[in-house]
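The other protein chains are all here in position, but one chain of the complex has been omitted.
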Amino acid sequence: MTAAKGSAERTPSAARSPFVYRPTASPEEAARWEPRRILITNVRSIAGRAYPRLIGLRREPSWILFEILLPFLTTSAFVFVYRALQSPPEYIGFVVLGGAMTAFWMNVMWMMAAQLYWEKDQGNLERYFTAPMSMMAILLGMAIGGLLMSTFRAGIVLLVGTIVYGVVFSVDQWFLLLGVFVLFLTALYGLGMMLATLFVLWGREAWHLTQIMAEPVYFVSGLNFPVARLGLFGAAALGTIPLAVGLDAIRQLAFAGSTNTGSFISPEGEALLLVAMTIVFIGLARYLLRIIERLARQDGKLITRTS
Amino acid sequence: MTALAEAGTRWSRQADPESTRRQSIAQVWRGFLTATRLGWQTEANWTNPVVYFLYAVCTPVFATLMLVFMIQVISGGNAPPAYRAYVVIGSGLWSFVVAGIAGLAWAVLDDRERYRMLKYLFVSPNDLLVLLLGRGLARMMVGAMGAIVTLGLGVVVLGLPLDLARIDWPVLVAAMVLGLVSIVALGLILASVAMQTRQDSWHYPEAVSGALFLIVGAVFPLNILPTFAQAFGLISPLTWWLEAVRRALFPDIQSGIGGAGSLYASLAGHDAPSGIEALLALLLTTVVVTLAAVATYRWSEHRAKERGLFDVTTGS
Partner (left out) sequence: MPVSPTPLHSAAALAIDARNVGRVYKAKPNPIVALDGIDLTVRPGELFGLLGPNGAGKTTLIKILTTLLLPSSGTASVFGFDVERQTSQIRRIMNIVSGGEQSGYGLLQVREQLWMFSQFYGLGVREGWRRVDELIDLVGLQEQRVQKVSQLSTGQRQKLNFARGLLNDPWIFFLDEPTLGLDVSAARATRELTLAWQAAVPGRTILLTSHYMAEVDEMCDRLAIVDRGRILAIGTPAELKHRVQSESIFRLELDRLDRGVGALARLPGVISAASVAGNDNGADGERNTILVKLVLVDDGALGPVVSALAGLDAHIVSLQKSEPSLEDVFVELVGRGFEDDLTVHQNGTGLRSAGSRPADEESVAEELAGRSR
């Protein structure tokens, strides 16, 4: 056994050892990261965290049935309700659009909001907190992994629904539609990031909140009908729930000229609303993460598996 | 009596096949009750009763509201009351299906991924199947709460024409018993799936119940669907369960199965099934689904054992 070595300098032979990877002269030098390196590490961490999400899909193809085919059938059920009521054809389109957009909401609730809580239970959260990247990068990685998956699901539901049920879209402003869609995603996943941090604070209650929130949010967001028909509730939803705003804006833009898409706000206004939501939700997520880290370090429980 | 003699008597009692069978039945029953109690505790002990009540009723009430509002939007307040009643009953009862199907699958995911207890349950003297059924039953109680509140709101707020004197109680009770068995059987199939899939499959039960929603005539009559979809509906016990319960509660309500141009009418030669007919079809389909569920579960259990899936965490 060697005695205390004392010196922090590295010998030339050390560099050839398989145990040496990125030689630095001292711990102080190793701890000194330029802003560029911090940024790159965080970007790479996003990719790192998104990776298991995408690999998980490839490794278990059951999601094609459970996340695409079956949700499409659920959407179809609402199509047939409208058919039973002999509704105007746009309403069938509303249902198909709503069914596609549900994919994102489901993903945010089940694979974002509740996820950090799981990470804690699996011991990952503690490892994340001891690594040098920002926890925001982890949240973003989770979001992007889930987002890619949900976009695929939403795309298929939209495509198949459009073909099978003969939905006719009428788009005048493609760029605005695309912009609103992207903003919808950023606001929604920003909300997911915020909820993920909140849910770690709330523990098991949060898990049940995920379930409590699903149907009420579908309802007040006007999943299958224009949200304005809900009056005050609809207006409140537009002010708080990205799904409501995104759906309403996309519905207005995808069925331009329809008399059934009346809303409180124009798509442009809703785009601004989504920008504001993105800023607020991501800002809150960042703020809450700091609180979590502080509380976790104070109490010693929040990020460590306790059950 | 000496200790030796006592042990000898106990031994001879154990050796008696009748006694051993009684003991094993008692053991199964104890295991089932313990699992139900545990399930109820894990379901309910996270909050206070008021929040828990909201949690139980939120989903079915808002799901029903969504449908009622869709009818309202299209009809502009002139919706036919019969159709609204049809939708409210179907949607309210659906709470049982969602909870029943999810209960068993979530018990598998919870015990494997969160509590890491699945392997211990599997090696305990009780059959894991019995323990899962107990856990599932606890969640079914949540579903029952949701269904009762939704139907109650339907009667009080939406004016559902419920006449207690006209309820066909024998058919209602028989249909509920068989219906719940079939729901648990479907839940068992989902539990078998959850045993094989990753942790992120929490919402699979919801996806399955959503898909079943389409073909069982829960919120619109089957005859609106294409013929092949109607055929799927007719082999599902849930279709017959909803029909039997609906007919038992509201004798004048429209049939969800028959009607002009329906597959049923063309096969049966008459317009709509009677309550007894629905009950018999429910019995038959329930037996088939239950046998299929047990077979699927055993296969899944075997595969999980073969691949060492009882003690893995599979998050992504």
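Letters are used for the chains, namely A and B, taken in the order the chains are written, and counting of residues starts over at 1 for each.
The criterion applied here is as follows: contacts are C-beta pairs under 8 Å (C-beta built on N, C-alpha and C of every residue); 3 or more make two chains touch, one makes a residue touch a chain.
The structure displayed is predicted, hence computed values, not measured ones.
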item: Contact set of the excluded chain (shown chains only); value: A, B
item: Hidden-chain contact residue, picked from the options A:52, A:203, A:239 or A:269; value: A:52
item: Identified contact with the non-displayed chain, of A:30, A:163, A:178 or A:291; value: A:30
item: Residues from chain B at the interface with the omitted partner, ascending; value: 198, 308, 312-316
item: Those residues of chain A which, in the complete complex, touch the missing chain; value: 1-11, 14, 17-24, 26-28, 30-35, 37-38, 40-41, 44-45, 47-49, 51-52, 55-56, 59-60, 122-124, 126-133, 296-300, 303-304
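Everything below uses one rule, namely that only the chains that are shown with their structure count from here on.
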item: Length of the line joining the C-alpha centres of chain A and chain B, rounded to whole Å; value: 31
item: Chain A to chain B touching residues, read off their complex; value: 52-53, 55-56, 59-60, 62-63, 66-67, 69-71, 73-74, 76-78, 80-87, 91, 106, 110-111, 114, 118-119, 121-122, 124, 145, 204-205, 208, 211-212, 214-216, 218-219, 223-226, 229-230, 307
item: For the chain B and chain A complex, residues of the former touching the latter; value: 46-47, 54-55, 58-63, 65-67, 69-71, 73-75, 79, 83, 87, 113-115, 193, 196-204, 207-208, 210-211, 213-215, 218-221, 224-225, 313, 315-316
